[in-house]
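Structure, as structure tokens:
Heads up, one of the protein chains got dropped from this complex, but the rest are sitting where they should.
Note that the chains take the letters A and B in the order they are written out, and that residue 1 is the start of every chain.
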Amino acid sequence: MSLLTLIVLLGFLAAAVAPALTSLLGRRVKFVLVLYPAGTFVALWLMVPQIENGNVIVESFSWVPALGVSLSFLLDGISALVGMIVSGIGALIIIYAGGYLRGHAQISRMYALLLFFMASMLGVVFSANLIGLFVFWELTSISSYLLIGFNHERLSSRAGALQALLVTGLGGLAMLAGFILMGMVGGSYEITELISRADVLRAHEFYPAMLLLVLLGAFTKSAQVPFHFWLPNAMEAPTPVSAYLHSATMVKAGVFLLARMMSILGGTDWWHYAVSFAGASTMFLGAFVAFYQSDLKRVLAFTTVSALGTLTLLLGLGTEEAVRAAMLFFLVHALYKGALFMVTGSIDHETGTRLLDRIGGLRRAMPITAVTAIVASLSMAGLPPMLGFLSKELLYEAKVQAPFASFLLISLGVLSNALMVGVAALVAFRPFFGKMKDTPKHPHEAPWSMWLGPATLTLISLVFGLLTAPLLGGLWNAAVISVHPEASPVALKLWHGLNEIVALSAFTVLLGLLLFWMRDRILAVIRPPAFLRALKAEQIYHLMIAGTLSFAKRVTAVFQDGLLRHYVMFVTLVVVMFGFWSLLAAGPIDLAEMSGGLHVHDVIIALVMLGGALMAAYSNSRLVVIGSLGIVGYGISMIFLLYGAPDLAMTQFAVETLSVVLFVLILARLPRIKDIVSNVVRVRDGVIAGLAGILLTVLLVIATAEPLSSRVSPFYSAASYLEAKGRNVVNVILVDFRGVDTLGEITVLAIAAVGVFALLRQGSKEGKP
Amino acid sequence: MTGLLFAALAGALFAIGIYLLMRRSILKLVIGLLLIGHAANLSIFTAGRLDSPIPPIMTQDAIQLNAPTADPLPQALILTAIVIGFGLQAFLIVLVRRIVGRNGVDDTDEMTSTDIVDRGQEDGK
Partner (left out) sequence: MKSVILSTVVRLLLPLILLFSLFILLRGHNEPGGGFIGGLAAASGWVLYLFAFGSAEAKRALRLEPLHFIILGLTLALGSGLFSVAAGKSFMQGVWLDAMVPVLGKIGTPVVFDVGVYFVVIGIVLKIVFALAEEEGR
């Protein structure tokens, strides 16, 4: 069976037909389009029992067999978990986007791109081949670019989109290099094969290089410090996109990659330190900066950065407990952050602003949204009975049992989580309590399509929190085992009894509430340290972009200075260089075919033609130049006549005569020849042109030195009379064998004549100069 | 040896053509293009071998072309190229005529943009 392949292909198909369906069905189209993610979700749900005990389902199709690239998909615990997050939230986002962009002229583009992203992301999740994974990975980057830039008439939108594409695209290229190294060392691009050869890879001298390159891909995609800056700027996207790509799914692709790579590249000191360090610093910095933001969406963006850091840290630790915590937090974060983003979108949609200072007291106007936001914030703050509480308990447990730097990690963790609690309180209270404020729009409750999504996600957070083990246990354990094969299944419980972990939790919540209470005073007193602002990684990005552009400008200024003769010079130089280079590589030329005598008349004709050409080049008299050109033309027609081509000779002769006529007709109006350049330039041009001429001669000699083996000419010679009833083979080729070419040629000639006529007419209309 | 001679001639025509493309006078540029056209035709002709001076035309009672004659295929190619070259040449001449008539310059160094150069009578220098 090939369920996974079908799912991915259907997604791209759905994206392709979405615009047509939208114009056909109008607003109801979302109910049709939602069938794809919903169906995918159900299909994956039904598959869960088959993979619960660590089974892996693999589908494989040969793609580029010569390179060992195949299109292969696998379904294991983590891909089922992430696949269900992608499809489940995707279904809600389709409905939400339908409400958010209701009446928008470009809504069909939104649907198409969302479905395109969905299919690409599912491709990443299911990929069992590194090259396939890379391709889908880049497809998610492209769809992210197009979605961030959805409002492409806004400059900030385009800038944010381009930044996200450049950062994740560069990371993706590094990752591809890492994958290729892995494939070279491991002898295969199949993930399952590579897992069985993990020891070889880890012991290889290229291991640090491949790890670094793959981590670059993961870190840029998952916005780890110092590559985090693109994510807040990606908030230029319409909110459904931010909720879906930039919090719940795409940014998790990096974390997903880390989890996938852990059984291949993980378990070494390099892995532990590099990944944990990046994760820990991102976790803290994200939470810290989030606390200072005033735009609700940017607040959520930085908490997303922090959450991604947490996930990275956990995978860096790599212990059984850490993987358990990571797999749960993966889901928990998607649920509450997706919900909170959609809530933010609803607030923005209904009030016209999302600045924290300008909204307040919305609980009466938007009761459902308010309840959703508050309950989702509980999960974010990690309070019981939400699923977020469970995940935070596991998180602390993992940090307490960390193999190294346990105390430091706990301190950082508590501080980050306290900041998260503070931010959660901010998000839950600021918009909905306190005084009503004047907003650009008069607030109403959002339409059903816009509260259905967040409410559903929040409800799941609550229900899963209460009934964790029966609903989620199997899938979660399968996900843990797929990342950490030695892990033993455990039962998830909401309440573990009073212990040090619970004490830590309680302390965190208190600290967080204190931070929220004191926020205004803290903001007034403690500014983020100056060096942090000065050392912003984004500055480096801008410097790099500006440097690339100015370098390009300087290069262009040299090679394309607007002077035609310089363009010709550079083109000729490059051709000459590569031409002679390949000639040197080819070795000596066999001149055997070139033997034979030389006729005196040939030499005379050649010399006369050469003289004519030199005269045309040298003289500044228009009449002499045109006459000299005529000498060259008549000389060629002599050569044609002497070597068995009377048709050519006659044609060339007639054309030459007519061309002299043409020149004479406009001679009076031809420009006087002025060629004011220094002698140095003349010599330089002469040398370059001379080299080009020598190259042509040498190439011709080489071509002629090879024995001629044509099957075409003998066929024409044999068939000319018998099949085409003509004895002049040249003419028969022109009017019969290759007649269609000739038809094309005379058509071109007719167009040239009309072009000449049009040029002259245009001139006379504009008045004579 | 004849092949070598004509290969050298084609190379020389090509070199002079390229040299003329790098001149400032637009008329020289046109001449350069035409010379390169001649060089190309001569190249094809030489590459098709100069083994026989007999045209690829059958005698009155023959039903097949009996070797050795010149190769008809390059000839057909060149015949097309000559006539197309004529069309190109006519177009070029008229184009130059227009450019000079409109801008009053024949210096390619002055033609650095696609916009109309409004020079008025300044060109009298």
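Simple rule for what comes next: contacts are C-beta pairs under 8 Å (C-beta built on N, C-alpha and C of every residue); 3 or more make two chains touch, one makes a residue touch a chain.
Note that the structure is predicted; figures quoted are calculated from it, not measured.
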Absent-chain contact - pick from A:603, A:642 or A:760: A:760
Chain not shown: contacting residue from A:49, A:208 or A:739: A:739
Residue among A:200, A:408, A:607 or A:665 touching the omitted chain: A:665
Residues of chain B in contact with the chain not shown: 55, 57-58, 79, 83, 87, 90, 93-94, 97
Interface residues of chain A (partner: the chain not displayed): 646-647, 650-651, 654-655, 657-658, 661-662, 665-666, 668-669, 723-728, 730-732, 734-736, 739-740, 742-743, 746-747, 749-750, 752-754, 756-757, 760, 763-764, 768
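Criterion: only the chains that are shown with their structure count from here on.
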CA centroid of chain A to CA centroid of chain B, Å: 46
Of all residues in chain B, those that touch chain A in their complex: 1-29, 31, 34-35, 38-39, 41-43, 45-47, 49-50, 52-60, 62-65, 67, 69-73, 75-76, 78-80, 82-91, 93-98, 100-102, 104-109, 111-113
Complex interface listing, chain A residues touching chain B: 562-565, 568-569, 572, 591, 593-599, 602-603, 606, 609-610, 613-614, 616-617, 622, 625, 629, 632-633, 636, 639-640, 642-648, 651-652, 655, 658-659, 662-663, 666, 669-677, 685-686, 688-690, 692-698, 700-701, 703-704, 708, 710, 712-713, 716-718, 720-722, 727-730, 733-734, 738, 741-742, 745, 748-749, 752-753, 755-756, 759-760, 762-763, 766, 768-769
